[in-house]
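All protein chains of the complex are present and in place, except for one that has been dropped.
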Amino acid sequence: MEEVIFGSNIMQLLIALILVSTFMILGSTRLYSCVRAFGIQSFLLACVAGVVGFSTGKYDLYIIALLTLLLKAAVIPYIFIYIIREIKVKREIALYVGISPSLITGGILVVISYYLIRSINAITGLSSFALSASMSLVSIGLFVMISRKKAIMQMLGILIMENGLFLGAISLTNGMPLLVEIGVFFDVLIGVLIMGILIFRINKTFETIDTDKLKTLIG
Amino acid sequence: MYNILFPGIIFCFLIGAVFSILFNRNDRLANHISLLSASIASILGIIFSLSVVFGDSFSLSISGSSYLKFGFFVDRLSAFFILIISIAVFAVSIYSIGYIREYYGKKNIGYLGFLYNIFILSMILVVSANNAIMFLIVWELMSVVSYFLVIFEHEKAETRKAGFIYILMTHIGTGFILLSFLIMAGASGSYSFESFSAYGSTMPPFLKDITFLFTLIGFGTKAGIVPLHIWLPYAHPAAPGNVSALMSGVMIKTAIYMMIRVFFGFLGGGVIWWGFLVLAIGVISALLGIMYAVIESDIKRMLAFSSIENIGIILIGLGASLIFYASGNPGLSALAAIAAFYHLLNHSVFKGLLFMGAGSIIYSTHTKNIEQLGGLIKKMPVVSVLFLIGVLSISALPPFSGFVSEWLTLQALLMSFGSSDSFTRIVLPVSAAALALTGALAAFCFLKTFGMGFLALPRSEHAEHAKDPNMPMLLGMGIFALLSILLGILPVYVLPFIGMIASTFTGASVIDQPFSYGVFGTITLPANRIYLSTPVLFSIILILILITTGLYLGSRRKNKLYETWGCGQPVSTARNEYTATAFSKPVQIWFRNIYRPIRELHAAYTVSPLIKESFKFELKIEQTFERYLYSPMVDLILRISRQIKMIQTGSIHAYLSYIFGTLVILMMFIILGGS
Amino acid sequence: MIEYLLLAPLLTSILCFFTRTRKQVETVSITGSVITLVFGLVLVSEVFKYDIIVTWQNALFADAFSGFMVLIVSIVGFVASLYSLGYMGHEFEHEIIDDKKLRLYYSLFHIFMFTMLLVGVTNNLGLWIAIEMTTLVSALLMILYSTKSSVEAAWKYMIICTVGITFALFGTILTYFAAVNILGETGNALNWTSLISVADRFDPTIMKLAFIFILIGYGTKAGLAPMHTWLPDAHSEAPSPVSALLSGVLLNCAMYGIIRFYTIATKSTGEAFTSNLLIIFGLLSIGIAVPFVLLQEDYKRLLAYSSVEHMGIIALGIGFGGMFGVFGAILHMFNHAMTKSLMFFGAGNILLKHGTKEIFNVSGVVKTMPMTGAMFVIGALAITGSPPFGIFISEFTILAAGFSHGHILATVLFLLFIIMIFAGFFNNVSKMAFGMPKSGVEKGEISRWTLFSMGILMVFVIVLGVYIPVPFYEMIMKVVAIVR
Partner (left out) sequence: MILQIDIVVIQIIVILALSPLLSGIIKKIKAFFQIRKGPSILQPYYDLAKLLRKDSVVSENVSWIFHAAPIISFAAVLTAGLIIPIFISDMPLGFAGDLIAVVYLFALARFFTALASLDAGSSFGGMGGSREMFVASMVEPALMLSIFAIALNVGSTNLGYITQTVSNAGLSSVSPYHLLAFVAMFIIAIAETGRIPIDNPATHLELTMIHEAMILEYSGKQLAIMELGAMMKQLLVYALLANIFFPWGIAQIISTTGIAIALIVFIIKIVIMGTIMAIVETSTAKWRLFRLPDLLSISLMLSFLSLVSFIIVKGG
């Protein structure tokens, strides 16, 4: 039983760190640092998966943790950096909402999600905390997509949301059936690849990846 | 016997439709097939309807599937309308044999034949449907097919506009009908008309009133009551002549049929203010319809407006019937209903005749504008005589058919002295006065049309080279001309038959049948020796005419031909003739508050502002309701739409934030709901 | 059976990829789609026989509802592949696409088919994966000819739908969590059957949250307002056969997801919550379509907005609930699939012939392409819900349901909206169909394949307007039984 306690302490720490990493993404003005923050976040997620696996003794969670590490912490960041290199985008991320407003909004979102989950009586203790964290990741991810102009950042936003979901899934239900998880990973990977292709196309046709310019289809 | 006849009718129309589309390579063949089968079907229809009227009612149900059930039910009421439709179709089909030649080589005749047959079939199904869903289906089928007929000459922009207004209005109408059916279905728990008539009258009064209003609006749109009539003056002129004869003569009557079904059959008569409302609408439609007809110089538009007028007259009868029915007097209710029905029958005959006449004028002069006609009485003598008969009937001049039905309507209104309600006794005579005004204006209008169109000298090239059209067209018109004379002179042979139909829904028993019939084809009303004997009137007039003519020809005095008197100036040229616009000018001035004419005076000045080069005076009269009711509504809707259309900015960030917003709102919803 | 059904399109797509000439690829694709259709029908009949089929330790699953989806997918897919012969053939002949692109198109087309079939036959969580897959594949199909606008549309489609889908996954996880609390962490805690059986014991608040996320998530994919914004872009920029699949089938697939979860959520949260949400979103979608249809200048976008409207109608029908509401909604899914595909095919022909999507630059289609024009106009009447066509029946049923369940205001608004939509839609269509054709547009149809495929759909549109075959009716009733 004490593994669970230990697990829970570790978990709380990790989840807190994940939130911090999310705020790093919100706070940074450089693509590279965003990608780096995302890498860290994914790494922390892998750890969460590992811890949960350890504390519950569900060993397929180790596989999931490994996959996460491989895919989200290594491959996807690499893809990002590849894209950035290839199409030589300016390093700055173009913003709609400034850095400090973004951080404040992020904070508000965290509070909202916290209250939302609180209002569900059935979820208590650690899982409630984790769930609110994942909620806030999801909403912050969406906020990133809204507030950043570069196509790449929107891609990143989606991945943040994905991570939020992953966190939710792991901490709530100790992971979904393996088959499903693998399917999800597969989808994410394909998704990222296709988005990459699209970004290249956008860059080719519009000579920019600033989604602000994608406004030809109206009405 | 029935079970063969009714499917036989449907079958004939389908044959006509299918084969004419199959043979659309060969215009002649396609045309003849479609019209032949249509006329055979119409003969069958006449036999069928008569056998229903004198026999018992016919019903047939096809369980389309476990969900959709189709049923037909033909009682005397439906049979009467099937009869009207069939008669009209017979005459019009014969007419069309000649008329369609106009389109040979120009248009796809097979397609036209297809639409023509399906159109008539749908009308017959409408009056024999026995189930709300099926009714809606055939009703919309009728509207859609007639829409395609309206835009048959869709190369013209105004035709397309007409078609669009038509189908839009009729769709709105259908919306109301649908709602009323849903209400009744809710009350009766089924969509079959039997259950409607079983439970409809047991609905709470409020629901009954709503249903009444919705049906009135819904079917009124099709019937062309003011202010829902706006489509009519566009659509009827746009259609080919033979089709407009059917649309104006018959199609709009199907709406009246359903009104009667709903008001009497389903809702069981209802309360007295329904009657007053219908009466008021009738009066307004009659007056405004004819007012616009008077100043119209496009002959087909004029006829369309006069259709609105006549629907108004029919509704006056119907309204009186409702009033009497609600005040518990089935006999008078039957009388009023008979008046309405007789006018309905007459109108379908003479309006058909007039539309065909207009069709033949256009056929041989290629213009619809009576300002450009004139002198046709010498160029197309036969048509002019037939047209004159139509004109005399529609102007309600004795002893023609229009007179009899108007006389009946007036008598029905007069019968209000039997009523105990003083309001009724004031309102009905006043509406009688309005009816009289309508009649007088109708006479004015058609006098103008005939005088300008057929008399004096041709006003343009078109009219110069006109000549009587081919035989089938004359034949088709001839049938109707003969009918409208007979309906005028021998109403006594028709009225008992209509009386039977009226008694089916007014419940007027044999005792309080409104008529007895004396010698010399005299119609006798129960009250204090009110007689009318058109045969006698006719024969007196005829005898006197013969005597006078005898004296006239007998006299040795001869006629010297000389040119028309014009204050000594040689003026007998077309330019000096009185124009249609000038002719209707007094009326236009009289009712200028209703027409609200738009006058524009353009003067081109020379160098000095005092000396004018030329004057251009323009006077156009728009539809009051379009200008003050419909256009503002449409503008409003479009303006709002433009505002809403802004949300599709094209920016993906905006789109994502919509989703975000929705999410946040729903979360708030949960949080507040949860705590 | 299910495996074969899924295998057929996969193999076809692979084969398509490795063919050489146009002839080969077309034959392969046609045979493939015929086989798919046949298998689909077989599956439907089997489902009809033994109500539920499960294989692959519960990963694949088919009941009447799945069968219904499979029916829609395979019919429309088949017709679309027929149409593609004409459409893509024409593009190929005019050197707009080379044979490499053609092969790519056909193989993607069949993968797309595969994913959509998967949506129907997969079990709970797999549903999410399948729907995500459809997004990915259709995005690739969309950028087939990489024009500026198509890339833009694809990007918006990709991003917005993925976001939506992510929400849906969150909802799914919550549902799973609710289930796990009851069932324990067994693999089949995510089977429709087992979920339904215990759904009434789920915690309502969790299910409320879950349903909200599901509704927003799959609602985004189904084009419910205000998440519909991607839809007009995507549907108007995709090649017409694909547009037909997107509008006719894919939206239904997303709707299928919503309905599945609706069934579960309703059992725990109670009718009021879920139904009201569906009614609100439904009405919103119908209403939002009105101004865009009234003031539309691009006829493919016109059709897209009408799709938004119709998804709204389906949601409304489900929301009204009751036997008739659900029946109407399910029937409407089918009718809309057929009619809308027909319209998009017509639009495709017009686009190829007149070379523009601007409504104002198209006129006299009935003169240039008599058959297409006629079917397009009839389709327009059908899609706007005028009898005697299928959509009228389903819309009428939904109206009746709304009325009898006392949602008077909603019903009246619904009627008002569809009448306004009729006005706008038919006004635009009649502008295109009638009048004198623009100079320089020569008479003649695109190809007989396009006409043939349209004809097939025409049959469905007209027949379902006057007659509902008994087996079809029973099938729908089975589905209704599942949904309620």
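Read from first to last, the chains carry the letters A, B and C; within each, the first residue is number 1.
One rule holds for everything that comes next: a residue touches a chain if its C-beta (ideal position, glycine included) is under 8 Å from a C-beta of that chain, and two chains touch if they have at least 3 such contacts.
Since the model is a prediction, treat every value here as computed from it, not as a measurement.
Which of the displayed chains are touched by the chain that has been omitted?
Touch partners of the hidden chain, whole complex considered, are B.
Thinking of the whole complex, not just what is shown, which of B:26, B:202, B:516 or B:549 touches the missing chain?
B:549
If I consider the whole complex, including the chain that's not displayed, which of B:447, B:619, B:646 or B:665 touches that chain?
B:447
Can you work out which residue in B:201, B:327, B:369 or B:522 touches the chain that's missing from view?
Candidates B:201, B:327, B:369 or B:522; residue touching the omitted chain: B:522.
With the missing chain put back, one of B:582, B:619 or B:640 would touch it. Which one?
Counting the whole complex, the residue in contact with the absent chain is B:582.
At which residues does subunit B meet the chain that is not included here?
374-375, 377-378, 392, 395-398, 403, 407, 410-411, 413-414, 416-417, 420-423, 425-426, 429-430, 432-437, 439-441, 443-444, 447-448, 450-452, 455-457, 518-520, 522, 527-533, 536-537, 540-541, 544-545, 548-549, 552, 555, 557-567, 571-572, 574, 576-578, 582-587, 589-590
Keep this in mind: only the chains that are shown with their structure count from here on.
Of the chain pairs A-B and B-C, which one is connected by the greater count of C-beta contacts?
B-C
Taking the mean of the C-alpha atoms as each chain's centre, how many Å separate subunit A from subunit C?
A distance of 31 Å separates the two centres.
Could you grab the centroid distance between subunit B and subunit C? Build each centroid from C-alpha atoms only and quote it in angstrom.
Taking the mean C-alpha position of each chain, the two centres sit 44 Å apart.
Considering subunit B alone, which of its residues make contact with at least two other chains?
Each of 645, 648, 652, 656, 659, 663, 667, 670, 674 in subunit B touches at least two other chains.
Specify, in ascending order, the residues of subunit C that touch 2 or more different other chains.
Subunit C, residues with two or more chain partners: 155-156, 159, 163, 167, 205, 209, 232, 292, 295.
Would you tell me which residues of subunit C are touching subunit B in their complex?
155-156, 159-160, 163-164, 167, 205, 208-209, 212, 216, 220, 226-227, 229-230, 232, 288, 290-292, 294-295, 366, 381, 386-388, 392-393, 396, 399-400, 403-404, 411-412, 415-416, 419-420, 422-423, 426-427, 430-431, 434-436, 465-470, 473
Quick one: which bits of subunit B touch subunit A in the complex? Just the residue numbers, please.
For this pair, the touching residues of subunit B are 645, 648-653, 656-657, 659-660, 663-664, 667, 670-671, 674-675.
Mind listing the subunit C positions that touch subunit A in their complex?
On the subunit C side, the touching residues are 59, 125-126, 128-129, 132-133, 136, 139-140, 143, 146-149, 151-156, 158-159, 162-163, 166-167, 169-170, 173-174, 176-178, 180-181, 185, 187, 190, 203, 205-206, 209, 232-233, 236-237, 292, 295-298, 301.
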